[in-house]
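Every protein chain except one is present and positioned as in the full complex.
Chains here go by letter, A and B, matching the order in which they are written, and residues are numbered from 1 within each.
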Amino acid sequence: MTLQMFVQSLINSILSGGVLILIAMGLTIILGIMKVVNFAHGEFYMLGGFGIWWFFAEHGLNFVLALILSVTLVGILGVAIERGLFKPFRENAFPSLIISCGILLVFRAATQLSFGLVDHAVPTPEAFKGMIQVSGAFLSKERLIVICITLALIIGLYVFIKFTKAGLAMRAVSDNPAAASLQGMSVDRISSLAFFIGSVLAATAGCLTGPIFYVSPTMGAEPGLMAFVVIVLGGIGSITGTVIAGLIIGFIEGFGAIPFGTNYATVMVYVVLLITLIFKPMGLLGHAEK
Amino acid sequence: MLKNRRLTPNMVLLVIAILLILFPMLSGNKYYLRTITTLAIAIVLTSGFRLIALTGQLSIAQAAFMGVGAYCSTLLIMNLGWNSWICFFLAGFAAALTAGIVGFITLRIKEIYFAIATLALNELFRLIWVEWDTLFGGPAGIVNIPSPDPILGIHFGSVVSFYYIAVLLLFSATAMMLRIERSRIGLIFSSIREFDTLAASLGVNLIWEKVKAFMIACFFAGMAGALYAHLQHFISPVDFTLMDSVMFLLYGVIGGLESVWGPAVGCTVMIFIPVGLRLIPNYNPVIEPIIFGGILILVMRFCPGGLVGLFQKLVSDLKKTESQKGEQEHAAA
Partner (left out) sequence: MLKIRDLQVDYGGIKALKKVCMDIHKGEIVTLIGANGAGKTTTLRTVSGLKKPFKGEIWFNDMRIDGLSPQRIVKLGIGHVPEGRHVFKNLTVLENLKTGCYLRRDKEGIKRDMEGVFEHFPRLRERIRQKAESLSGGEQQMLAIARALMAGPTMLLLDEPSLGLAPVLVWEVGEIVAGINKRGVTAILVEQNAQMALSVAGRGYVLQSGGIVLEGTSEDLVKGESVKKAYLGG
């Protein structure tokens, strides 16, 4: 493996791992706080991608503005869905899973009806263009910037959850909703907050990767699925577990893809998941309830 | 007065059976025959899913086990020239055996973890079929799968003959499910679901019981797969995807997982709705998922017991009002 290839694989690993973590974080927060299994979570990623395509590529808005706009819209949509559809099924994993499948089908078909089943290209913003040379290896500036933003968001979320009052409330509600409401926390509001953060993070991931890959109605399928693999591998409810699992999967995909092909890399991911679950049925850092 | 109007489930079953047997003689419409054949396969798969769900496990890999059966029988017939009827059963056994091995390892995993593990399993099988192209034909699949061998001079190959095989498979699978439902195993299964630890403390070997349910379900899935291969004369990895496995789950939920009849009702409704919709001129099938998703959300919101649950509720409400009426008449007299 040449240096160039190694560095490229490294960058790709961190990129896909980071994007996965961004999507999976929201998923695990929502699952932890509301016990809602949201199979439609990948669709927020897809909608984020379409947002950036619509506002930035089609209507020529400034990239940052387009990102903020689409992310906010998806966040509001997420809260609306939480309030309207998931709320009655809080603490009730199976029905919420079914509801989320329904939402997934509707979203995917609706975007397909509106924008067609084709890939839409999003141009790279000017500021992201170009290459950077580091000790003989060329790195795409775009990917580096996306990685930096992703890492900043993950750290920001971690700090938010660990050190702010709202973060404390989120952890308290996911630990014991009844006791949390006795401390004056509103489970309704915390749930909506969790859904907002989750859908915003997924949408951000969609916006950031839009210019790197293509935007299409089915783009949420694979990351949505992989995000589940990440949270299950890491252990549901564990933020650290999610980060570790996301990086593991990112590295398997990043380093496996070039020498063996993407399919073999995916096989590896699933094999790692199954073997881990056989020995640790609650994932790497998950712990049994009670 | 009430008695002679009452239909027992067995009578309903008999009527449906007779109708299904007579149907090809009443209507020669090949399209409907094929649709019912596919429907029968879907019901077999969904009932299997339900059987596993009775033990409290959510398997999102049923399509993969159908694929195991399909590939197994196809390869034995086409590469080794074995008799297709033997292969038909071997397909079931192969799927059940795979399920046994896989289940013994993975059924210790619970809840969402198990669901995701099976989901990974389905993808794993699909990727194996895609990548191991020397054996499984890769993404292009296997073409020119022959019709089943003739028995006693009867040839199988027409749409009608597949129809009858599918109906037979459906009957045997349903009979099996009914037997399980009404037997001790059925009780054990549901006790596992209700009280996992309690059942364990009563000495029920949980893993073995779960593996049993898993194997029975996958046995029928495998046979359905073999039938599917003959029916289409062509199989490829896209026939047995994750999305198909999810569909069996969703069909079951729409029909209602509490009842043995749920899968049949759910599959019938959800497979015939598109058939009906396609009669509309200028119809765009892209909206089908929207309708399907909408139905799912509505069912979960307003009748979580599925259509069968809804029906049972209506019937019991009706009975209540009727008996009230009867009492009033009594009082009046």
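As a working rule, a residue touches a chain if its C-beta (ideal position, glycine included) is under 8 Å from a C-beta of that chain, and two chains touch if they have at least 3 such contacts.
Keep in mind that what you see is a predicted model, and the values were worked out from it rather than measured.
Colleague: So which of the visible chains would the left-out chain be touching?
Modeller: Every shown chain touched by the left-out chain: A.
Colleague: Looking beyond the chains shown, say which of A:41, A:120, A:143 or A:171 touches the absent one.
Modeller: Considering the complete complex, A:171 is the one touching the chain left out.
Colleague: Can you say which of A:114, A:183 or A:262 touches the chain missing from this structure?
Modeller: A:183
Colleague: Which positions on chain A touch the chain that was left off?
Modeller: 165, 168-169, 171-172, 175-176, 178-186
Convention: only the chains that are shown with their structure count from here on.
Colleague: Take the average of all CA coordinates in chain A, do the same for chain B, and state the distance between these two points in whole angstrom.
Modeller: Comparing mean C-alpha positions, chain B is 33 Å from chain A.
Colleague: Flag every residue of chain B that touches chain A in the complex, lowest number first.
Modeller: 58, 105-106, 108-113, 115-117, 119-121, 123-124, 127-128, 130-131, 242, 246, 249-250, 253, 284, 286-290, 292-297, 300-301, 304
Colleague: Chain B touches which residues of chain A in the complex?
Modeller: 31, 37, 85, 88-89, 93-95, 97-99, 101-106, 108-110, 112-113, 225, 228-229, 232, 236, 263-264, 266-267, 270-271, 273-274, 277-278, 281-283
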